[in-house]
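The structure appears below as structure tokens.
Shown here: the complex without one of its protein chains, the others still in place.
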Amino acid sequence: MNINNIRKEFPIFDEKIQNNDLVYLDSANSSQKPKVVLDRINDFYSKQFSNVGRSIHYLAVAATNLYENTRTSVQKYINAKDKNEIVFTKGATEALNLVANTLGQAILEPNDEILITELEHHSNYVPWHFLRKSKNIKIKFAEINEDGDIPIENIEKEITDKTKVIAITHLSNVTGAVLPIKEITQLAHSKGIVVVVDGCQGGPHLKLDMQDLDCDFYAISCHKMYGPTGLGVLYGKKKWLEQLPPYQGGGGMINEVKKDRISYGELPNKYEAGTMATAQVIAFDQSIKFLESIGIDNIIKHEKELIEYGQEILKKNNSVKLIGNPKDRGGVLSFTVEGVHPHDIATILDETGVAIRAGHHCCQILHDKLGIPASARASLGVYNTKDDLDKLNEGINNCKKIFDL
Amino acid sequence: MNINNIRKEFPIFDEKIQNNDLVYLDSANSSQKPKVVLDRINDFYSKQFSNVGRSIHYLAVAATNLYENTRTSVQKYINAKDKNEIVFTKGATEALNLVANTLGQAILEPNDEILITELEHHSNYVPWHFLRKSKNIKIKFAEINEDGDIPIENIEKEITDKTKVIAITHLSNVTGAVLPIKEITQLAHSKGIVVVVDGCQGGPHLKLDMQDLDCDFYAISCHKMYGPTGLGVLYGKKKWLEQLPPYQGGGGMINEVKKDRISYGELPNKYEAGTMATAQVIAFDQSIKFLESIGIDNIIKHEKELIEYGQEILKKNNSVKLIGNPKDRGGVLSFTVEGVHPHDIATILDETGVAIRAGHHCCQILHDKLGIPASARASLGVYNTKDDLDKLNEGINNCKKIFDL
Amino acid sequence: MNLKELYQEIILEHGKNPRNLGKTENFNKDAKGNNPLCGDNVHVYLKLNDQRKVEDISFEGSGCAISMASASIMTDLIKGKSDNEAKEIIEDFLGMIKENPELKNNILKEDDKTKLMCLSGVKQYPMRVKCATLSWHTLLSAMENDGKEITTEN
Partner (left out) sequence: MNLKELYQEIILEHGKNPRNLGKTENFNKDAKGNNPLCGDNVHVYLKLNDQRKVEDISFEGSGCAISMASASIMTDLIKGKSDNEAKEIIEDFLGMIKENPELKNNILKEDDKTKLMCLSGVKQYPMRVKCATLSWHTLLSAMENDGKEITTEN
């Protein structure tokens, strides 16, 4: 894996950002895009564009085939059993809303419990909260331990007879903790509990194998996987997608429409109402190919080295406090600097082209628990280098200088 | 308005489709895209990409500003009073689902009536059907007259004390009928009825003036307006968007998140959960600019000429039967050919590069009413010419030859 | 691509004058098929007698020339066959449309096979494959009588 060649595939690194080279450490927010993806978007629109699945002229047939090819690529990439277990959505957030909404309609009763964790992103909490409001469902939180990890015991002890769903992140976008989804699923399934995984950070950083994980649902955010914005993937086991009601209604998801009744189409159409993000789906095939061309094992190895290096230098930097110390950390280094608010850190780093995120990263529950209103987060992509982390560290030192620490 | 110059802005017309020039008559399905839009997508991704609204580094700030600029452009283009009345969605279908779902939560009671029309696209029927199932709402259908029009009397006579919502298309994607939304809204508002307009075909073909129409909601499909796929706009009056509950939950739409309670953000964030279709929104600004550069009045004039010409030649062609004869027809010419099924027409036309759509166009109710299972539809964009319509006519003659009529 | 191959004489003829159109009397099995994309639909009726032989078969529905011709030819060829023979023919036909260059069954006579092969023109028109196969899937469903409505989406 040659990091310089990989960086060359990303046009943005040729740009100067306010006269600086870009040190992009905000990939957990959204990753940069390789040229192959951009070229595919452009080519599709300028040479092949048509809506899919509706018309039968040449362009429409070609576009439909391209669209379905991506479905097959995603199926293979995440090792799903069936291509119809892949549903395209506008993002992971929509995917999680779809699951919460349809499970809420079909299987949840008042006083049933949903178990989530203190690590969850708002996108894996608010959709369940809607059910708390509309159906009087209870939400319980599995607690983090002092390392920012969720050991399986902390899940086990929150499970009751009433627990119907465990909704849980694969990789925390703040502490970087990788959770033992496979074991959690085994435990859950032994008690008849549905497992919904927020795979937003799992997508770019971990090996995805649905049949091995055996979870019931898995939500992916394509724009974090070197793909276009406005696209997500919901993996759902066929038995669920067949059994649950549709989520949105409209063109393309129906079977027969009469004035007094409507029957819905089969998978995958049932969950793809209206014109989909055609060009984005078609281009996402290139993102998958890009990931495959490097190999997820190599990506994991590269990012692990960076994470270790980052931890090492930040630990040496006094006044930096790393958030969490999970057994298995992927992709993310969150921290605070004693005496400098994360917002100030972000602004000062930005001045030298180092892009990080500051705030609660859509994880207020976690920040409340940690007793901090905000944190700074450096998050990695396949294009990052140790040099990027050195610049991060220099930037932190600059903060300390400005704040006279 | 120089049609050749306009055509040159669309790269797809430089392509050969199976050795033919492309005669694209499927714009009601999705329009082709001008180069400025494609360039903007490419530029944004390759030089400026970041997620919006979340981080505070340079790229994120710039992207957020670009994103919000489009909101302002859309506001101006449709003459909405307030920029926060513009909500970005993944498509018109999602926009209509959002409205049906949130009105369903907030103001509809069992036995309330929703009035739609026999012209409605499935996307403006199925979302209401969901409420029929979940809340026992009734759906009534205003009937078409023999011209495929919905005169306002046909609406008026279906209104009862129970009617809470009129959901209606601005321009039929089958008969091309332009409905008198302003008058319908006046009537509806005089009775306290909410008006939801499916503006999918209104968007590209009509002058949009929300303050003049005075409807409560208006759904737009950006990919039909020379914009990217995976994007729609929901216009909603501020009083409604403020009062209604959120639709999807997740990052970005919250105010404060605690374990036992959540408060939601203000407009427009409240309805934009999760990472949005950033690049698509930013590029859509160029679609608006493209439309403005030609001027909607010129577009209307050009398309009217084409529609008149098309009606003229098709009427002369015996065995062709035009569907509908509305007082005011925009953008669409649907027809049947005696003795040739629409699918066969579409296949035969395709052989010479003429792309039309055949089927029910997501309007089964209408086709049932007309007593036909399917129709053929030629639909127009700003790039079409009389020559395109001549080729359509030749193609129809070719069908007749093949079918020995 | 070749329109002539798609719209062969025999297809146009069957499309215009479909055989076995209508609802046969005394049917004991039936199924509906539907193509949600275009609204085409077909209803297949058949009478399977005690010897499990297709004593009568007919269809109702509307659709393009390809789908009408396909249903028409199908009903013509299936009439009089045993249910096992019928299933073998169906499978063979669907296999041919999907990928096989030829029909493989030994049940049909050569000129009946030639008739069926006339439908192979759709192979070059992927969006039209469904038109040719809908009635066959529906027949299969009627024979298995599982009552499930067939759609050709996917």
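Labels A, B and C are assigned to the chains in the order they are written; within every chain, residues are numbered from 1.
FYI, a contact is a pair of C-beta atoms (placed from the backbone, for glycine too) under 8 Å apart; a residue touches a chain by one contact, two chains touch by 3 or more.
Keep in mind that what you see is a predicted model, and the values were worked out from it rather than measured.
Participant: For the chain that does not appear here, which of the shown chains does it touch in the whole complex?
Facilitator: Hidden chain, whole complex, touched shown chains: A, B.
Participant: Which residue among B:61, B:107 or B:294 touches the omitted chain?
Facilitator: For the chain that is not drawn, the touching residue is B:61.
Participant: Quick one: say which of A:166, A:322, A:348 or A:380 touches the chain that got left out.
Facilitator: Looking across A:166, A:322, A:348 or A:380, the contact with the absent chain belongs to A:348.
Participant: Where does chain B touch the missing chain, residue by residue?
Facilitator: Residues 53-54, 56, 60-61, 64-65, 84, 254-256, 263, 265-269 of chain B touch the chain absent from view.
Participant: By the contact criterion defined above, which parts of chain A meet the unshown chain? Give residue numbers in ascending order.
Facilitator: Residue positions of chain A that touch the missing chain: 18, 339-344, 347-348, 351, 358-360, 364, 367, 373-374, 402-404.
Just so we're on the same page, only the chains that are shown with their structure count from here on.
Participant: If you average the CA coordinates per chain, which chain's centre is most distant from that of chain C?
Facilitator: Max centre-to-centre separation from chain C belongs to A.
Participant: Take the average of all CA coordinates in chain A, do the same for chain B, and state the distance between these two points in whole angstrom.
Facilitator: That gives a centre separation of 31 Å.
Participant: Quick check: how many Å separate the C-alpha centres of chain A and chain C?
Facilitator: So the centre of chain A lies 46 Å away from the centre of chain C.
Participant: How many Å are there between the centre of chain B and the centre of chain C, using C-alpha atoms for each centre?
Facilitator: 38
Participant: Among the residues of chain C, pick out those that touch two or more other chains and give their numbers.
Facilitator: 37, 125, 127-128
Participant: Counting only residues that touch at least 2 other chains, which ones in chain B make the list?
Facilitator: In chain B, residues 18, 343, 347, 358-359, 364 touch at least two other chains, as defined above.
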